[in-house]
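Here you go, one structure.
With one protein chain withheld, the remaining protein chains of the complex are depicted in position.
Note that the chains are named A, B and C in the order they appear, and that numbering of residues resets to 1 at the start of each chain.
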Amino acid sequence: MSLNTFGHLFRVTTWGESHGPALGATVDGCPPGVPVDEAFLQQWLDKRRPGQNKNTTQRDEPDAVKILSGVFDGQTTGTSIQLMIENTDQRSRDYGEIAQTFRPGHADITYHQKYGIRDYRGGGRSSARETAARVAAGGIARAALRELVPGLQIKGYMTRMGEMTIDRANIDWAAIETNDFWLPDSQAAPEWEAYLQKLRKDKNSVGAEVEVVARGVPVGLGAPVYGKLDTDLAAAMMSINAVKGVEIGEGMEAARLTGTENADEIFMGENGPEYSSNHAGGILGGISTGQDVVVRFAVKPTSSILTPRRSIKMDGTPTEVVTKGRHDPCVGIRAVPVGEAMMACVLLDHLMLHRAQVGEGPRGKIG
Amino acid sequence: MSLNTFGHLFRVTTWGESHGPALGATVDGCPPGVPVDEAFLQQWLDKRRPGQNKNTTQRDEPDAVKILSGVFDGQTTGTSIQLMIENTDQRSRDYGEIAQTFRPGHADITYHQKYGIRDYRGGGRSSARETAARVAAGGIARAALRELVPGLQIKGYMTRMGEMTIDRANIDWAAIETNDFWLPDSQAAPEWEAYLQKLRKDKNSVGAEVEVVARGVPVGLGAPVYGKLDTDLAAAMMSINAVKGVEIGEGMEAARLTGTENADEIFMGENGPEYSSNHAGGILGGISTGQDVVVRFAVKPTSSILTPRRSIKMDGTPTEVVTKGRHDPCVGIRAVPVGEAMMACVLLDHLMLHRAQVGEGPRGKIG
Amino acid sequence: MSLNTFGHLFRVTTWGESHGPALGATVDGCPPGVPVDEAFLQQWLDKRRPGQNKNTTQRDEPDAVKILSGVFDGQTTGTSIQLMIENTDQRSRDYGEIAQTFRPGHADITYHQKYGIRDYRGGGRSSARETAARVAAGGIARAALRELVPGLQIKGYMTRMGEMTIDRANIDWAAIETNDFWLPDSQAAPEWEAYLQKLRKDKNSVGAEVEVVARGVPVGLGAPVYGKLDTDLAAAMMSINAVKGVEIGEGMEAARLTGTENADEIFMGENGPEYSSNHAGGILGGISTGQDVVVRFAVKPTSSILTPRRSIKMDGTPTEVVTKGRHDPCVGIRAVPVGEAMMACVLLDHLMLHRAQVGEGPRGKIG
Partner (left out) sequence: MSLNTFGHLFRVTTWGESHGPALGATVDGCPPGVPVDEAFLQQWLDKRRPGQNKNTTQRDEPDAVKILSGVFDGQTTGTSIQLMIENTDQRSRDYGEIAQTFRPGHADITYHQKYGIRDYRGGGRSSARETAARVAAGGIARAALRELVPGLQIKGYMTRMGEMTIDRANIDWAAIETNDFWLPDSQAAPEWEAYLQKLRKDKNSVGAEVEVVARGVPVGLGAPVYGKLDTDLAAAMMSINAVKGVEIGEGMEAARLTGTENADEIFMGENGPEYSSNHAGGILGGISTGQDVVVRFAVKPTSSILTPRRSIKMDGTPTEVVTKGRHDPCVGIRAVPVGEAMMACVLLDHLMLHRAQVGEGPRGKIG
């Protein structure tokens, strides 16, 4: 990964600012012959699209993705794929104040200090709009995975939002699409909504925890020592705006457990090894076991709130900042499809790395 | 990062197995003219060295590091540096059983499935002995940072071990070197030791949480979007054996906070911007703010325990595994110097990336 | 370099097919604060633009470049720059025949064999139109070099076209812009033109040799052993369509010389070391000496000619191919600005690599 690119072989370079003419992703290294079109990509962008309901920003963008290269006759050609999303709702306005002021918790101040110049319109490059490009690229990865690993499923959902949590006993993937919070427990949604609307009225925002699970991942993806599957997942998720922590399987809880509690015992099943539990999150020694790959990440509360916060201007004078724009009270909601997209990209990348080094499929037999 | 290499410009490739003749690190891209010798590197290896006290493995290795290239007349030359550590205590033994059995929680089974071959002696490449090479490479990074960023300090310490935690009010860096647990609160050490010895007697092991802080980091390290400082720190820490979670600043706790609670307000200090708090962990938009860079990671409990666990053999038949070797009851203890080494490598790498793109120092002035 | 990206730190990823909606370059890692606009880039694209005179293809494209991201208020921001050129003259036609036939000397057959699918319209991704994106990216590199190395000049010109050569005694950079062949000897142009028009009437094409010189390159760019300046220049030039050979300084002639003939003796000048000659082409041990950096490359004759050539169809049946399209009789002419662009990209990349590792300027003094 370097600056605006991630991935080893399935390489995604994103570009574009929040209020520039367009943003997009240059996707390099995709396998050839993968059926894909704009409609297939659009379904994932629609999941992330703002303005869908009252729990997200009211900015209304169609976020229509165009494929400019690398797809011919409905299939990928193996050459670089350009995905472009035009910005259509970047309202013209006077940026005078925001151009001179650093919003607390934002990248305004560090971009300015590092580069000496920043596109202050809507956060420029640091805006979460960049994640639309990830979702588009993730759609390409999903299309390739659909061909290469039929049966693979990737599901993201929220597991916490401030004081709200889910009851893991109720997890039902079928529920995820039925509510505005991507909750796997649709019973919980009304309470979450009430909680969030109260925070919004209080001119506040809140953090969130998102879990992304990949089911049907082949055994053997990931490589020692710095090419571990969990290493790349950690980097992928931590690169998402506002993410402050990443966990695999037990995650930070592993620090509390004993060896007897944490052990995933191994048994011989009909189709190969099976495990008594999945504390490991589907990864041992950086390599997938064939169990569910389980990643969680925490998204900090939106910094842009209506409650005044103290800050400074470029000339060093003190000021108070109230961010009036159209902001998500919980950016974690729209981080769900972004997390799924990153999972798809990392899995495809490691599938390609694996077959580069080892060939098709795992090598060692058991039983 | 790819397979056995990490870093963009300060690139470390490690090699070697637990019971092979030697292991080491090939360090490429180091700035020239950096004073360094074997003694300087050895001090960090001695921190990680096994057999130092009863809380770590009794394997006794001098872990003496040799510099084979890239240093001339006591200074780095800018060419590739080879660091080698010979293995001296790989006791010859009959590996018959371990060669055929998969230890639960170990990489034995995934290495076998992925590659069809594995060096089963002491875990081979998946052994935590690999981290000795990281510590050696981290010593080179520290030597370079000493020249380039005088005053930079990197400190790692344990913050949790099973039920044991530290009192953050007592944190005192001076205490860290005075106890076997790298605790910043030396009062706590006896209780931790009693707890660990009880677990050991119970044929058990336990997880741990390690915090690594870098103080004096220049403003402006890290780059959007996939070259974020926190992205690379997450990858670096997650690549350490047995790590299951990584946090920056508030980490997973960020999911519980509201926007008003989480805001780090900004003030103008004598030497530039100052912040009311450091929920962000010293990083905004992937770029360092000049505050302490704070990373935490969780290490799972050692899988190798004397309590029998159910598993299978290569032929698929069931078996019970009791790992008799010389294993750490809490591998998290020795992960402390490893985490410090990774922090040093990532910071130097980003310092180099920054001056490649932007030149010496940050660009934008405030006030 | 990997698939569609080149460069270590100044990274250019190109995308787009000859007859798709657009093509372009994603430029990542550019220093911030560099003044640049579309007009600055357009001047280089106009040099490469087809349809300018009767010696190049009659395809008439404005090749207007748009900057979609990474430039704000007339300066680069340090984030990824998207450059897009819309295709406007991809005449709609029946591709039935070309879709089934492999043109000798073209990538048609290898793309098909490798990928199982190819965009056959105008050569798709293998078309020399891809080089427009390089020229645009090279414009960004030139803009950055103008800031970082004032006085640096990059000049490309033809030195051979079939039987035509230049008289090196007449080389005058001022002449280059005055003729259609980018000849540094404008006296020679009429004879070259007559030669080329005769070949065109004979339904033939011809190869060419292009020399690119960089004057004012700082001492110290390039790094041992696989990051040599000449290594990256060789890769950059060889990656241009139809290039079959690359030379530095004496190039292939070095095989004929003796040690006494080849020696560039060293003297102390007023501003540092000077050399009696430049057989080395400005590079010793992979590192620039401060002399002119001299690269030459050979471009094969256009494969698309009106003289019938024997070939096969996708079903294996024999056929004869006559390429009727609008093709350059000597693609080497338009390769001149492309070679210049690659030189600019490589030099900027190495300037950034140098200051990453060593800091600003060379380190060792002489005298």
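Note that in this section contacts are C-beta pairs under 8 Å (C-beta built on N, C-alpha and C of every residue); 3 or more make two chains touch, one makes a residue touch a chain.
As the structure is a computational prediction, the values presented were derived from the model and not from experiment.
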Q: Return the single residue from C:214, C:234 or C:351 that touches the missing chain.
A: C:234
Q | Missing-chain contacts mapped onto chain C | A | 1-6, 8, 14, 102, 104-107, 109-118, 125-126, 130, 160-163, 199, 204-209, 219-220, 222-228, 230-235, 237-239, 244-268, 273, 276, 279-281, 284-289, 296, 298-303, 305, 307, 309-312, 314-318, 332, 354, 358, 362-367
**Q.** Missing-partner contacts on chain B, residue numbers
**A.** 2-5, 9, 11, 13-17, 20-24, 26, 28-29, 32-33, 68-70, 72-73, 75-82, 114-119, 124-125
Q: Touching the hidden chain in the full complex, which residues of chain A are there? Just list them.
A: 9, 29-33, 78-79, 223-225, 352-353, 355-360, 363
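One rule holds for everything that comes next: only the chains that are shown with their structure count from here on.
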(Q) Need the most distant chain from chain B, centre defined as the mean of C-alpha atoms. (A) C
**Q.** chain A and chain C, separation of their C-alpha mean positions in angstrom
**A.** 38
Q: Can you check how far apart chain A and chain B are, centre to centre, with Cα atoms defining each centre and the answer in Å?
A: 26
(Q) Can you compute the centre-to-centre distance for chain B and chain C, using the mean CA position of each chain? Integer Å is fine. (A) 45
**Q.** Multi-partner residues of chain A (each touching 2 or more other chains)
**A.** 2-5, 14, 114-118, 125
